[in-house]
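Excluded from the complex is one protein chain; the other protein chains are retained at their positions.
On to chain A.
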Amino acid sequence: MHTSKKVIGSSGLALILAMVLVLSGCSDNEAQVNNEPKAQETAAGTAGTNAPAGQKDGKYDPPVEIVAAQLAESNWVYDSGDDINNNVWSRYFSDTLGIKVKLDWTAAKAEDYTNKLNVIIGSGDNLPDMFQVNSTQLQQLVEEGQLADLTEAFEQSAKPFTKELMNKDGGIGISSATFDGKLMALPNLAGTITNNDVLWLRSDWLKKLGLAEPASIGDLEAIADAFVNKDPDGNGKKDSYGLGIAQGPVMTGGDVADLGGWFAGFKAYPGMWVKGSDGKIVYGGIQPQVKEALLKLQELYKNGLIDKEWIVKDGGKLGEDIIGNKLGMWYGGNWNSLWPIDVSKNADLVNLKPYSIVSVDGSKPVVQAVNPTVNSYTVIRKGYEHPEAAVKLLNEFQEKMWGATSENAKFGANMNVTPVVSYFKYPLVQSWPTTKDIPDNLDAVEAALASGDSSKLNSEQIEAFNAIQAFKKGDIAKGYGTMRQFDAFAIIKKDNLPNQLKSEFYGAPTPTMVTKKSSLDKLEQEVFTKIIMNKGSGEDFDKFVADWNSLGGEQITKEVNDWKASH
């Protein structure tokens, strides 16, 4: 009895404390509300001290300070004594521009950065003055009215060279950062067709089985059949696969064993927004060509040409199959030669080469669609005194990287030490020429290889040049990755540079996308997977199209067309 009394006593105590908590919870919330104006005051206070900053020759005097947040990955290398706060770029910015970027916080991994920023946005914490966001976060912050309008800053402060580079993608990046005619962010551009697929293929297996380079999907099927049934690796076991697909499946190109290249061969573009026959924009994943492509994959699967266990294998697992001489053909991005292919573990992999992707009717070249790539956006908090500072930082970054006064050894990377010190990673405000890999680096390196004169190459190109030279001199382990990557660049340049198909939609997610897209994507993956694995039929695809439309896809399509009309 005594025990039970005590129990009741303590539960009574807990009840009282719980009530205290509710009360303290309330007062705390009030405190939070009271806090907000205070925080704004302090922000305004610092801005106030910066306000009288005059400008002399484009340099702030006295210097201005920008409180920023940045991704600074743990594997970045610095010169001795330097760090993310004090390095060649930060000194340069403060010497020539009078801008001091003060990092409020950094994250060591891209995922951590996104999560941390999401938490800050989700909790309404104080934003830094300058930071990078992805397109969803950009949309959120614009809707909340938290960002500064950069239209005027960009118009007045961007140098002609900066404007040229920022519009090299046909203005798509800038357009994706424009809301109601106002530029709300500086897009960080990257190459677009760089994401196109090539067909990675074991050339030694082809030769051994007496097969030619594929010219159509039919040829590809024959190759897959031979790879499965004719023991290409000669180990006497029927243990190799035809066409590799990674789990997911990934519908767009530029991955490992994705389906982007396969679909493109049927003029099917899941994951992309394409022009329909009536000129309106339609979703690529619900077009009849997709059905045709899926049923062909199903046929391959039924005939045993696709690994029955593909749905549980990711890129890394496929890498094991590749190294183990089990997989010799898959669609993938140009960088597959660097990963998951690993020549140091299997010397025969040197025969893995990129080939042009093929179409079902044999027509060439196959046009692949790409999402106009904007890696991230640099934004300025609303109310920050000097929004043009971000534009000035961008000016200097692009000028010193690719402009007339570029100094690669000083600002790009120091190649003379191991590990290489990559200075170009440090600045927060970045944007890269969209033609960097294809054709710029490719052409420059090819020209240098032909002439033997590497003096005109920038640091990144020299690295590639040296690797390819090493490969040609027999240092396979050092040179294979870059050598074959540049082979892939050359193929993509030949096939796709003259005919590019860009996804018509490149804005921030529309309202219905925010609420419905992940469900629709999941449905798409589920249905496509079932059809490939012969657990679904063409009818299931038709049902998927109807479901997709009724579950929000129709509304999204309408929103995308409305967006297009205003961009």
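Assume a contact is a pair of C-beta atoms (placed from the backbone, for glycine too) under 8 Å apart; a residue touches a chain by one contact, two chains touch by 3 or more; residues count from 1.
The rule we apply is simple: contacts and distances are computed from a predicted model.
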Protein that the absent chain corresponds to, by UniProt name, given "Activator of HSP90 ATPase", "Inner-membrane translocator", "Formate-dependent nitrite reductase complex subunit NrfG" or "Protein lplB": "Protein lplB"
Selected residue (touches chain absent from view) among A:229, A:247 or A:289: A:247
Residue touching the undisplayed chain, where the options are A:62, A:124, A:288 or A:362: A:124
Residue among A:269, A:397, A:528 or A:544 that touches the chain left out of view: A:528
Residues belonging to chain A that touch the chain removed from view: 5-14, 17-18, 21, 25, 29, 32-33, 36, 118, 120-125, 136, 140, 144, 146, 247-249, 308-309, 311-312, 317, 514-515, 517-519, 522, 525-526, 528-530, 533, 535, 547, 551
